[in-house]
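Below is one structure, written out as structure tokens; comments come after it.
Only a single protein chain was left out; the remaining protein chains are all shown in position.
Moving on, here comes chain A:
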Amino acid sequence: MNRQAQAVILFLFGGAVLKASLGDLYLRYVKEGLRPFLIAAGLALVAAAVMTLWYEFRKPAASGAASSGADSAEGDGEHGGDEHADDHGHAHHEPRVGWLLILPVLGLLLVAPPALGSYTAGQSGTVQVSADSDYAPLPEGDPVRVSLLDYASRVIYDEGRSVTGRRLALTGFVTTGPEGVMLARIVVSCCAADGRPIKVGLDGGPVVDVPAGTWLEVTGRLSAKRGKDPVNQADIAYLEVEQWKPVAAPKQQYE
């Protein structure tokens, strides 16, 4: 791959990263905190592309034949592959593996795959929630919004004391399994590659009859029921459903 083609690839790659991080697309793949670094990296890639082209087009005047002669004296034995015997061979031992960088450009600009959802939730066991040393009282509000992780942790480690008697609103997508319908959300600590589901079982109330992957806001109360995730035997908390309604997927789909 010659330098001009590399510059084009770098420009596209940087542009794709910039486009994803200036909009909301990046939230499907990484944590919000990475955004400034993504923007800086995208700018650096575009700058590298521009500078490469700048030096390429200035080159004949600036360095001329002497430097291309020096270039061709060296061969990249491991990666060059074809060592053409022409005396301007420098274009041939530039990294060819760089063509692969088209794939992420393609992935980000054309395909833009969705955030992880019900497929992952069905494949992996629920996150083992960690115990907090003390559970602050829930904020005001009726119903009060809690995250799935917070709810599961309060139910499993605090016997639900801090959520007893409150109406709760949980948002997540539907996942179905051998132990019935559950509400889930993907928990991501770094990027979607480490995404794992947190599942909360739905008990009683109106039957949830929407396809897996539908986003719901479920209102309900603490349920005494407990379950085990069949995939990894982790504890699952349940919610006594009062009502549910489909909602649009939130901007930040991960918890």
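Everything that follows uses one rule, which is that contacts are C-beta pairs under 8 Å (C-beta built on N, C-alpha and C of every residue); 3 or more make two chains touch, one makes a residue touch a chain; residues count from 1.
Note that in this section contacts and distances are computed from a predicted model.
K.L.:
Look at the options "Electron transfer flavoprotein beta subunit", "ArsR/SmtB family transcription factor", "Oligopeptide transport ATP-binding protein OppD (TC 3.A.1.5.1)" or "Permease" and return the one that UniProt uses as the protein name of the missing chain.
P.N.:
"Permease"
K.L.:
Of A:138, A:234 or A:247, which residue touches the hidden chain?
P.N.:
Selected residue, touching the omitted chain: A:234.
K.L.:
Could I get the residues of chain A that touch the absent chain, sorted low to high?
P.N.:
So the residues of chain A touching the unseen chain are 1-10, 12-13, 17, 20, 26, 28-30, 34, 37-38, 40-42, 44-45, 48-49, 51-52, 55, 63, 65, 67-68, 70-71, 73-79, 86-88, 90-91, 93-104, 106-108, 110-111, 113-116, 118-120, 123-125, 127-128, 130-131, 189-194, 196, 231-234.
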